[in-house]
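Note that this complex is displayed minus one protein chain, with the remaining chains in position.
Let's turn to chain A:
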Amino acid sequence: MSSTSAQTEGKARRAARKSGRGKAGSAAARGAPDSLPSPDHHLSLLRQMLTIRRFEERCVELYSSTEIRGFVHLYIGEEAVAVGVNQALGQEDAVVSTYREHGHALARGVPAEAVMAEMYGKATGCSRGRGGSMHLFDADRRFYGGNAIVAGGLPLAAGLALADRMRGSTHVTCCFFGDGAFAEGEFHETANLAALWQLPLLLVCENNLYAMGTSLAREHAQTNLAMRAASYGMPAWTVDGMDVLAVEAAAQRAVESVRAGNGPHFIEAQTYRFRAHSMYDPDRYRAKSEIEAWKGRDPVQGLADRMRTDGRLDDRTMEELDKGVLGEIDRAVRSAEDAPMEPVADLLRFVTSAPGSTT
């Protein structure tokens, strides 16, 4: 059932060429049919991935200086998945994510200011300081969070897809989750339900080979996740999650098909987190050599190298890109620092929907 990323990419490119839909996430992707994505498109992907990378690196600093607290799970190494998948989604589509969701939120277009302010626990944060790193939300962008119960977002995503279908829209719901979540009953219940009801749901499993300290082979009796997903009666395949173009192509193909009414689809993106599970984790369970080997497949570097080889990127452009990204993150940090705190008098706000809600 799973195909190689090369096959996937080829097929998906063909599918993408046939269609003009579902690309609102990236203006550049709306290139003329029958042409490869334009150089600008590559640059846009690079910029988005770099933004996530630099954002996360800043989080490391801010966590060390205790500006941000709680459990913080970084996305460094996995940027290609969020960015690639988001290219296939339109503004009206919905996204459900996990606690490792800074990248999903940024790729979705949630402003870096709002995400950073949330981690500072400020009133301008995208969850008004109540959520923190693990609970980013943005209803306007149909970004439904930010869930710290492993697999907890999956049934919710099926429900969003059901609602869209019942309301007669052609929107797609995309749910991100990990290889660990795949072991939870909620994944299997959701997969069955979604296939049974042919819901417009894209399941994106970010297989980074570890659920906290437990490696894939120690958490799954059968490690071919796409094959298991396929057993629920949905198209399922595996893609190289370190290659943003491959992820994009696979997502385009899947979203097209979901939108066309072919029920849920499953994509396993094979990826790796370069840093520990969370800032709290001493990362004692992985060999340094394994981490280094995966760093050799850095998705940001990978795309940049490819663009250089193709003559689409030079040192000056790269420098300017990085400068622009770092400037954006500096501004996000400054605005988070300057933002007001939520007043303690508002502690009981938003517990119910009643105006000035208490309890």
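By definition in this document, a contact is a pair of C-beta atoms (placed from the backbone, for glycine too) under 8 Å apart; a residue touches a chain by one contact, two chains touch by 3 or more; residues count from 1.
Everything below uses one rule, namely that contacts and distances are computed from a predicted model.
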{"item": "Undepicted complex member, UniProt protein name, chosen from \"histidine kinase\", \"Alpha-ketoacid dehydrogenase subunit beta\", \"Sugar ABC transporter ATP-binding protein\" or \"Zn-ribbon domain-containing OB-fold protein\"", "value": "\"Alpha-ketoacid dehydrogenase subunit beta\""}
{"item": "Touching residue (missing chain; options A:Gly77, A:Gly103 or A:Gly121)", "value": "A:Gly121"}
{"item": "Residue of A:Ala183, A:Ala236, A:Ala254 or A:Ala304 in touch with the missing chain, whole complex considered", "value": "A:Ala183"}
{"item": "Contacting the left-out chain in the complete assembly, out of A:Leu43, A:Val96, A:Ala151 or A:Val247", "value": "A:Ala151"}
{"item": "In chain A, positions touching the absent partner", "value": "69-71, 121-122, 127, 129-132, 134-135, 147-152, 180-181, 183-186, 211-214, 218-220, 284-285, 341-342, 344, 347-348, 351, 358-359"}
